[in-house]
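Omission of a single protein chain aside, the complex is shown with its protein chains in their original locations.
Each chain gets a letter, A, B and C, in the order it is written, and its residues are counted from 1.
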Amino acid sequence: MAPAKEQNQKAFRLKRRNWGMAVDEDRCTGCEACVVACHAENNIATVGEEQAARGRAMHWIRIERYYEGTFPDIKVKYQPVLCQQCDNAPCEAVCPTYASYHNAEGLNAQIYNRCIGTRYCANACPYEDRYFNFVNPAWDEPLNLQLNPDVSVRSVGIMEKCTFCIQRIRAAEINAEKEKRQLKDGEFNPACVQSCPTEALVFGDLDDPESRVSRLAKSNRAAKLLPDLGTKPKVTYLRRGSWYDEQNT
Amino acid sequence: MNKTPEQINEELLLPLNSTSWRYYLAVAALGMLVLVGFYAWGYQLDHGIGASGLDRPVFWGVYITDFVFWIGISHAGTLISAILRVSNAEWRRPVTRCAEAITVFSLLIAATFPVIHLGRPWLFFWLIPYPSERGIWPQFRSPLLWDFFALNTYLIGSFSFLLLPSFPDFALVRDRSEGWRRRLYGILSLGWRGTPKQWHRLEMAMRIMAVAIIPVAVSVHTIVSWDFAMALVPGWHSTIFGPYFVAGAIFSGIAALIIVMACVRKLLHLEEYLEPIHFDHLGKLLLAMSLIWFYFVFAESLTTWYGNQPSEMTVFWLTRSGSFSPLFWMMVICNAIIPVPILSIKRLRSKIGWTVLASIPIVIGMWLERFLIVVPSLEQNRLPYAYGTYTPSWVEIGITVASFAAMPLLYLLFVKAVPIISIWELKLGQHEKPAEVAAPVPAEEIVQGATASGR
Amino acid sequence: MQAIYGLYRDPDSAQQAMDLLQQAERGLGFNDNQILVLTGEPYEDHAFGMQNKKTIMPWMSAGGGLVGGLLGFWFISFTQRAYPLMTGGMQIVTKWPDGILTYELTMLGAILTTVVTLLIAARLPDWRRHVFDPAIGEGKILIGVTDPPEGSQDELRRRLRSAGAVEVKEFIA
Partner (left out) sequence: MKHGVSAFLVAIAVGGVASILLPFLVSGYVDGNRQSASPSYVTSGKCSASQMSFLAGAKEYFGIYPASVRQPIAFPHKIHVKNGMPCETCHAGVDEGQQAAIPGAAVCMTCHQVIATNKPEIKKLASYYRKGEEVPWRRVYWFYPSAHVDFWHGPHIRAGVECQSCHGDMRKETVAVRKAGLNMGFCVNCHRSRHVSTDCTTCHY
């Protein structure tokens, strides 16, 4: 029997957060460390050559490369694209089973066991950042031993996408609750943010005016991806000297 | 056509009573094709949706095309039959049941496609709002739920619409057969006797149902169109989609009805019941729908082109001059360029062969239209980095072919069990003999008659 | 159950038989409800096919639609509040989509009520043995009297025949 711990029942409530991210495109070198880290952290299946060639590769974060100018005067622009965790997410309302919905932390959550695989959300997502398990994922020995036990393994027919590493958020929250304190800015980070060598990615609470991410979100370099769609994304892109500046002054 | 009730009974119940070896051959051949479809589906269940040609970003493909197409075909029946009933068009009498059966069967076929299409089809029942220990319900904000409700309402409605006027005919079959068939039809007819009260209530119910089913049919295809129009996808997010889909559905529905009627006429020897005048009338409707369809295509193209938004224009040019242009122009040829001249010329339209010739390309063209709505928009959605392509796999083709075989198969089984022309309604039309039934005398005959009489 | 009936080839003689029976019912001791009419198709333009024209079926259907719609709207808004989850920045009870579903359920309610009302009004299903003659399937019209009073049979036969019956028959269950 665990002794009832009366004192703990006096509600200690964690402050509600509004998670967001800032992506500094001027810092991104396109090294794809975030992509690898994301795969490792979130048990994202590698589908193999054949399936990848058919367009079924899954990367919750991907580096989009755009080229500007004509040869030899070419500039490559890297744009890490991950789920934008939209406040007005087009993917959520179309899901018939609430597998995709918006939670109180502003996360655009994907509940795998509720997903029946209509793939409507993936069509509705203008950022094309939802990935579907077209085949049952398999890990060749011994790769199955490196799966992260904190994250469930999705089977065939399930839609998946970036969660802002919800398992890390939950672990940090449980730790903070155990120590009866509020979460500190930068106390934990999603795998992509943690692994970024140039600190191009910044994660934190958008409601906290002191947090790095909320200050970056108010920067004059800040812009959103596809802002005209009114999806209210929570990922901010930072870039100097681009068409963003003209559109978002 | 002027026949005694005995003749009508005998000729219309003939298909129920005698079966040729050709019938079994046809059922076996179609059954084999359907089995191929079942095999393909089993293969897909085993391998996951990856057995289809779908990929990222084309998450919807042939299955959704088939779904929308078959829902469209379903508008052949109940809607047309209900409109003809409400408007009291006398020539409807031999057509109605033939048309209503198409609705029920194509809806059943259509309803399987969303399930086939699911990534985890064994959980399809989560679309049904039933109380569970989880305390969580389906999400009614999703157009797929609207689909579920609309489809069910339409299926229940058109099934009742088909069933209610069948009771007197079942009673007729009951009285003219022996043994197990007598018992079976006795049960099916619910003990119908034919008292004035029963007749009056039946006619009243059919009048109410006809009025109720028209808005349901319109709403069903509108809601199917909203599956697309609700998503922020270039080429989909359009207000015109509701009426556009309804018009397209009626269009393909009439074409399918003409083909089915021609087959039924030929195979069941109903030449004296389904006359050229019926095909002529339906041909006129088909012509009108073809023009309306073309108007919608033009309106949609014009507003997109004039608006000139980059993401919309990407999809626009993909279909008009890009990789999908052969399909697009084939669709225009099938849906407008071939049928409009044929159906405009009275002499061609009043020949059954020609109306069928105009209808077959329409069915193909409308399938292409649904495909061109679903796929190109997904191939080149907003972010250029995520562009993709799509080619259907053998599994998708097999299941599609099976669905096209399932329709005639179900129809063949149906004509064995139910008189394909509503016998009592036909007799009713006989003893009233309104003027509309008679085919108008062609103008040249009048002229010839006038010259012959020397005037 | 017992009945005496005549089969008529055309509606006019059937109507004549009907009139003859109605003249005789006071004298022979039976009433309107015992007069039986069976036809193979509706004869709504003839008086003998006009029995029981009164029905509340349209009102039932409208009422069924109303009930369906109200129940539907209640059910949908209830499920949305039962496990409230936000999607797409919409409110929990979303009026526009609920309108669509309310509409569908209104129509479903109307359709189902119509079918049920028809079955109840037409007394279906009823597989018990009743007065019946398959000849009505050949366009004959059956006019007769069920459970005729003792001693009236001969008079009834005479009257049915005098209206031009093809055949006068007796039905004994």
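As a working rule, a contact is a pair of C-beta atoms (placed from the backbone, for glycine too) under 8 Å apart; a residue touches a chain by one contact, two chains touch by 3 or more.
Not measured: the values here are computed from a predicted model.
Listed by residue number, the positions of chain B touching the unshown chain are 19, 24, 27-28, 31, 34-35, 38-39, 41-43, 45-48, 50, 120, 122, 132-136, 181, 409, 413, 416-417.
By the touch criterion stated above, the residues of chain A touching the omitted chain are 1-6, 8-9, 98, 101, 103-104, 107, 109, 111-114, 135-139, 144-145, 147, 149-157, 163, 166-167, 170, 174, 177-178.
Note that in this section only the chains that are shown with their structure count from here on.
When the C-beta pairs in contact are tallied for A-C and for A-B, the bigger tally goes to A-B. Mean C-alpha position of chain B lies 31 Å from that of chain C. Inter-chain centre distance (chain A to chain C, centres taken as mean C-alpha positions): 64 Å.
Chain geometry summary: the mean Cα position of chain A and that of chain B are 44 Å apart.
Residue positions of chain B touching 2 or more other chains, listed in rising order: 136, 138-139, 141, 145. Within chain A, the positions touching two or more other chains are listed as 90, 93-95, 98, 101. Interface residues of chain B facing chain C in the complex, by the touch rule stated above, are 4-6, 9, 129, 135-141, 145-146, 149-150, 152-153, 156-157, 160, 164, 167-168, 171-172, 175-176, 186-187, 190-205, 208-209, 212-213, 215-216, 219, 223, 424-425, 427-428, 431-432. Contact residues of chain C toward chain B in the complex are 11, 36-45, 48-53, 55, 57-58, 61, 65, 75-76, 79-80, 82-83, 85, 87-88, 90, 94, 97-98, 100-101, 103-105, 107-108, 110-112, 114-115, 117-119, 121-128, 130, 132, 134, 136-139. Against chain C, the residues of chain A that register as touching in their complex are 87-95, 98, 100-103, 232.
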